[in-house]
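Removed: one protein chain of the complex. Kept in place: all other protein chains.
Going by the order they are written in, the chains are A and B; count residues from 1 in each one.
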Amino acid sequence: MAGFLYKKLTEKERGEIKKESEKIINSFGKKLSEIKKLPGESFIERKNLFREEGPGSLGNEELKKRILNNAPEKNKEFIIAEKKGWE
Amino acid sequence: MVKIGLEIHGYLNTIEKLFCSCRVIHGKKFTKANVNICPICTGQPGSKPLLPNSNAVKKAILISLILGCRINGEVVWQRKHYSWPDLPKGFQSTISGPHATPNGVDGKFMGIGIRECHIEEDPAAWNPLTGEIDYNRSGSPLIEIVTDPDFSSAEEVVSWLGNLFSALSYVKAIDKNSGLKADVNISIPGGKRVEIKNINSLKKIKEAIEIEVLRQEKNLPRVEETRTYNEEKKVTTLMRTKDSAMDYRFISEPDLPFLKIPEEVIKKMKNSIPELPQEKIKILIKKYKIDKTYAEILTKKSSLVELFEETVKHVKPEILIPWITVELLGVSNYNKIDVDEMEINPEHFTKLLLAVQDGKINELKAKEILRKWIESSSDPSGEIDSGKTISGAEIEKISKEVLAENKKAVEDYKSGEKSSINFLIGQVMKKTNKRADFNKTREVLEKILGK
Partner (left out) sequence: MGINITTTEKVKKYLKEIEKKNKELNIFLEVRSEKELLEEARRVDDKIKSGRSGRLAGYVFGIKPNINVVGLHASCSSKVLEDYLSTYDATVIKKIKDEDGIIIGMVNSDEFACGSSGETSAFGPVKNPINPKLIPGGSSSGSAASVAARFCDVALGSDTGGSIRNPASHCGVVGVKPTYGTVSRYGLIDLSMSLDQIGPLARNVADAALVLDVIRGKDENDSISVDVQKLNLNELGKKKNFRVGVLDLEIKDKRIQKLIADKLDEAGKKYNWKIKKVSIQNVELAIETYYPLVYTEFFSATRKFDGRRYGKKIEEACGPEVLRRIIGGAEITKAEHEGRNYHLALRVKKLIEEEYESAFKDFDLIVSPTVPRLAHKIGEEITVEEMYSYDALTIPSNLAGNCAISVPVGFVDGVPVGMQIMADKFNEQKMFEAGAMIEKLISEEGRG
């Protein structure tokens, strides 16, 4: 890998990245599996686990406008994704 | 023997969504698109889930208990990844998958085995024809119920689903107005299992099953398939085969703490399960000796049963039944409101009916009072006192006045038009502000006129 500067990737480079990625995973996994005694998985424990409901909120027009603004395809009310007709 | 299993999705009856505090839409009420939204349920970059809606989790446990499941106290949220226009985060938050511990497992309901029961969030609504995405529903809490393949006919499925929905909406755990979505798994002997996805009415489920069974008999499935039901053409069409099955790449949700449902909560829920309609009908008949028809009417709504059971402690069932099934329901139907939305305080209702039972006021007066309780009941004591049925002597006095003031009607009666007595009774009612007992008035008038 010649440096880490950003560049657009060719298909060949994507293939190399895939290979490299797998190599890293396998070598790291191997090292970790050599550890003899392991505890259970790290996970999150907290005291409060639930949220009590309130009256519930409605979105605001401003937020809707901002969200639509970012959509690649949209109309006045909706984000538009691909269209599909089932036979 | 045909083997049929179901995966049912129902909307839990909550105010807020599962992981955000947006309001949930109930039923098909018309709302503008993309109103009940926030950064969380629209999958904005950087947004994170709130702690899960406590009401939703409780209802999911309640449903699991009703379905006879064993409850899992520890639950870990999962990310189920796939790419679809209706999925705002690129994954669905659920309690399912290979590492999951569903809310309830190994149950049985009305003869059908329940494999598991779990809570998950609804994706958005994507219209495949226009491509438009509406996030109003996105993030709403759903219950998914998976049955064993214990069904053997379409009729059996439809009847069972009817009972299931009646039971779950009776305890107000699911939102009946939001409808159901079901995936149906069908296999016939020797053939592989076929899944028909996303059928959203009982009618379509019945049709789809019948059509698919016929199709399988003609063309035995050699691989597992996922199909969709086309209602117009009345066929099922292939979506994908098992080979190209989705790899959801489940991982536990790092943004939410481990869910531990305290034993006391589960116990409390177990104790709070009301009797379901089928059970309730049997009890009402046995305990109060009422007719099956009336029992069925009462158990249509838990509010009616509750009102009945409270009031019947003081009022005779024979008096109470028609007042609920005819009069009260009559008021709600006339005003086109759901009887659940009339807040009837059992104490008020009891006072009113005791007054009728004891003859303190007459039925007309009582009905007049009841009609005022469209939104909520009020203490009728005042109106009972002022509307007290008046004595026989008082009726006689008023009747004589009425007869004196309505000579023509008297003449008509005496010349054979017996029906004109109704007019005269009506006049007495008017004068006494409906406090005269109807039958007594008729008696008194007939006696006087008979002379």
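FYI, contacts are C-beta pairs under 8 Å (C-beta built on N, C-alpha and C of every residue); 3 or more make two chains touch, one makes a residue touch a chain.
Bear in mind that the values here come from a model prediction, so they are computed numbers and not experimental data.
Contact with the chain not shown here comes from a single listed residue; of B:5, B:43 or B:191, that residue is B:43. Checked against the hidden chain, the listed residues B:110, B:223, B:238 or B:251 yield one contact partner: B:251. Against the chain not displayed here, subunit A makes contact via residues 1-7, 9, 13-14, 17-18, 20-22, 24-25, 27-29, 31-33, 35, 38-44, 46, 51, 63, 66-67, 69-72, 79, 81-82. Where subunit B meets the chain that is not shown, the touching residues are 39, 42-51, 79, 81, 83, 85, 88-91, 98, 133, 247-251, 254-257.
Basically, only the chains that are shown with their structure count from here on.
Across the complex, subunit A meets subunit B through its residues 43-46, 48-59, 63-64, 67, 73, 75, 77-87.
Those residues of subunit B that touch subunit A in the shared complex are 14-16, 21-24, 32-39, 42, 44, 50-55, 57, 76, 85, 126, 128-134, 228, 230, 237, 252, 254, 256-260.
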